[in-house]
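Only a single protein chain was left out; the remaining protein chains are all shown in position.
This part shows chain A:
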Amino acid sequence: MNGMIWVILFGALATYGTRIGGHLILSRFERIHPRVQAGLNAVPAAVLTTLVAPAMITAGPAEWAAIIFAAFIGLRAKLTGMFFASAVLLIVLRQIGFS
């Protein structure tokens, strides 16, 4: 089990490296090209999509319904309300066996 601690520690080092590394690399450049800036601005949307899209492919009707409901709620509510409302819908749909 001692080996597991080492794997965790090196995993933590690698993770911290990703969190500080992007900045260390980019800060070497004096000014940032507009296209690079456009790319950086795209990072949140681009990454978040990759955490959602594949899960949507493997999901079923209950999950799709929850996502559509979330998008609808999100037109008015903020993230918290959106999340909890759609989470409740998902749980209800699963409980009644709609999936």
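One rule holds in what follows: a residue touches a chain if its C-beta (ideal position, glycine included) is under 8 Å from a C-beta of that chain, and two chains touch if they have at least 3 such contacts; residues count from 1.
Quick note on the criterion: contacts and distances are computed from a predicted model.
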Among "Cytochrome c domain-containing protein", "Phenylacetate-CoA oxygenase subunit PaaC", "[Citrate [pro-3S]-lyase] ligase" or "Branched-chain amino acid ABC transporter permease", the UniProt name of the subunit that does not appear here: "Branched-chain amino acid ABC transporter permease"
Residues from chain A at the interface with the omitted partner, ascending: 1, 3-12, 14-27, 32, 34-57, 59, 63, 66-67, 70-71, 74, 79-80, 82-84, 86-87, 90-91, 94-95
